[in-house]
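Data block below; observations after.
Removed: one protein chain of the complex. Kept in place: all other protein chains.
Our next item is subunit A:
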Amino acid sequence: MPTLKVNGRRVTVDSDATLLDAARAAGVEVPTLCQFDGLEPWGGCRLCVVDMSQANWDDDWFKVVTACNHPVDEGMTVITDSDRIIETRRVVLDLLLARCPDTPLIQQWALEYGIEQTSYTPNPDPDDCILCGLCTRVCDHIGVSAISSINRGWGREIAPPFNQPPPDCIGCLACAEICPTDCIPFETSNVRRKIWGKEFEMLRDPKTGEAVITKEQAEHFAERSGVPMTYFETSDRSKRREMAKTFEKLQVVK
């Protein structure tokens, strides 16, 4: 278990931890926009940059790296608030504010770094997407890959293939749930669900009649887990009832 110093605080972490884990363990806050525990780090937003020096480097030699995906090593020194780090984060937030001038999440972060208004040319046609890639990555993670990023550079956007309702989408809403700016629209009711232009019929609990899950999602999970479909069709309430019944039947042995 390597020990390293974050802003002067000594901290010991697992050897497969990242600098972000180490900083958090040391109680140091590092801002992130594209990081999500449980998903592989991506290093896209560049907000989590820190200054890092390896044990065998010269004392004053630091390199700027992203904390979210840089592995820890014994004797490392990490500084999260040097002038150049703050300045780099400021540039990143200033740029994001130009892209998404009306997005509260970005406005708040920018303000925290002293930026009230962007220094750059604001996006004439803004939306709330900050291109953090969380939606596409969670979709990949679930094993669906229904959406991806299209185009490159400034024109990059998140879209289903050919901007048509994605045939692979299972309507699980993970993309919409994970989105830090809530910019993926969807509709869901007791009967129907709609996201990315694709409509889904909800499977309902046979006993309670509650909408539980889309048919596509149940099938996807059943296939991947080997658990029978009926499990996914059962609502949480039904499951609890089943369990209560089981408990009632149990005989307590004295």
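By definition in this document, a residue touches a chain if its C-beta (ideal position, glycine included) is under 8 Å from a C-beta of that chain, and two chains touch if they have at least 3 such contacts; residues count from 1.
In this text, contacts and distances are computed from a predicted model.
**Q** Unshown chain, UniProt name, "NADH-quinone oxidoreductase subunit NuoF", "ABC transporter permease", "RNA polymerase sigma factor" or "Membrane transport protein MMPL domain-containing protein"?
**A** From the listed options "NADH-quinone oxidoreductase subunit NuoF", "ABC transporter permease", "RNA polymerase sigma factor" or "Membrane transport protein MMPL domain-containing protein", the omitted chain resolves to "NADH-quinone oxidoreductase subunit NuoF".
**Q** Among A:Ser53, A:Thr66 or A:Gln217, single out the residue that touches the unshown chain.
**A** Within the whole complex, the residue contacting the unshown chain is A:Thr66.
**Q** Using the touch definition from the top, which of A:Leu4, A:Val92, A:Val144 or A:Cys169 touches the missing chain?
**A** Missing-chain contact among the listed residues: A:Val92.
**Q** State which residues belonging to subunit A touch the missing partner chain.
**A** Answer for subunit A: residues 43-47, 49, 64-66, 69-71, 84, 87-88, 90-92, 95-96, 98-99, 119-121, 131, 133, 148-149, 151-156 touch the chain left out.
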